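Worksheet for the structure shown next.
Only a part of the assembly is drawn; its chains keep their places, and the rest are absent.
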Amino acid sequence: MKVQTHRLTYQTRGFSHVLDITEDVKKILESSPVRSGNLTLFVVGSTAAISTIEYEPGLVEDIQGALEKIAPLKGQYAHHQRWHDDNGSAHIRATLMGPSLTVPFAEGELFLGTWQQIVLLDFDTRPREREVVVQVIGVE
Amino acid sequence: MKVQTHRLTYQTRGFSHVLDITEDVKKILESSPVRSGNLTLFVVGSTAAISTIEYEPGLVEDIQGALEKIAPLKGQYAHHQRWHDDNGSAHIRATLMGPSLTVPFAEGELFLGTWQQIVLLDFDTRPREREVVVQVIGVE
């Protein structure tokens, strides 16, 4: 059994910037001797999330619209009053979606659908450098 | 340490069809020599999700109602305009809920509550054949 820790770094724009990170994740797995197991993604920080989506500009716009309804950017947040901050919507979106995703693999291949991409969503209200931890656990 | 990959296949109706898959998952664990570890479920595709619920018809109706408010079936989606598709609501619901769930177990028993069932939710707008990957990782 092996545990391999990798880190991916992204320059993000914030404001629900959605980045397709599937190819970077696949490259990590291709370079690994681990053939069967789980690949866990975890984004460090409390204003971003990881999920899967069919990555096309229409759906990126649609997920941004749905999150804007759930936690509007210009909404009223106690977080703003207490910390004179402006990213309450970012925190709420991140907590609802969650920072982590686990994708199983076998024979060196992730079990993703053809139109199912792994995405990093950055909800913060400014550009950020984001770190995604990719933990590979399994057997050769 | 062992990694065991199983696949479950379901015929689904779509339109937020909620299927209780707990018994199938338990059977996999019962037939496995792995006694302690994690069981990860992952649904292949971008219009379905995995979660837990107290599986009774009332709550199935309630979760369908809550998701209809968040991403209405007949809402306006950029995905529809770009791809002449009609399942934008399905994609949004799936991305918000996530395709994956990890349930720990020990002494061959999943740590589920008595009224906590594992469910597959299919949001697509047509019947589908769905594949759920069940990855068992742990020790004998």
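When the chains are written out, they are named A and B in that same order, and each has its own residue count from 1.
Methods note: a contact is a pair of C-beta atoms (placed from the backbone, for glycine too) under 8 Å apart; a residue touches a chain by one contact, two chains touch by 3 or more.
Remember, predicted model here, so these are calculated numbers, not experimental data.
This structure file shows 2 copies of a single chain, while the whole complex it describes contains 3 copies.
As a convention for this text, only the chains that are shown with their structure count from here on.
The centroid of the Cα atoms in chain A and the matching centroid in chain B are 19 Å apart. Contacts from chain B toward chain A in the complex involve residues 1-3, 5, 38, 40, 42, 44-46, 70-71, 77-83, 88, 91-92, 94-96, 98-100, 102, 133, 135, 137.
Every residue of chain A that touches chain B in the complex is listed here, in rising order: 1, 36-38, 51-54, 56-59, 61-63, 66, 69-70, 96-98, 101-104, 106, 111-113, 115-117, 119, 137-139.
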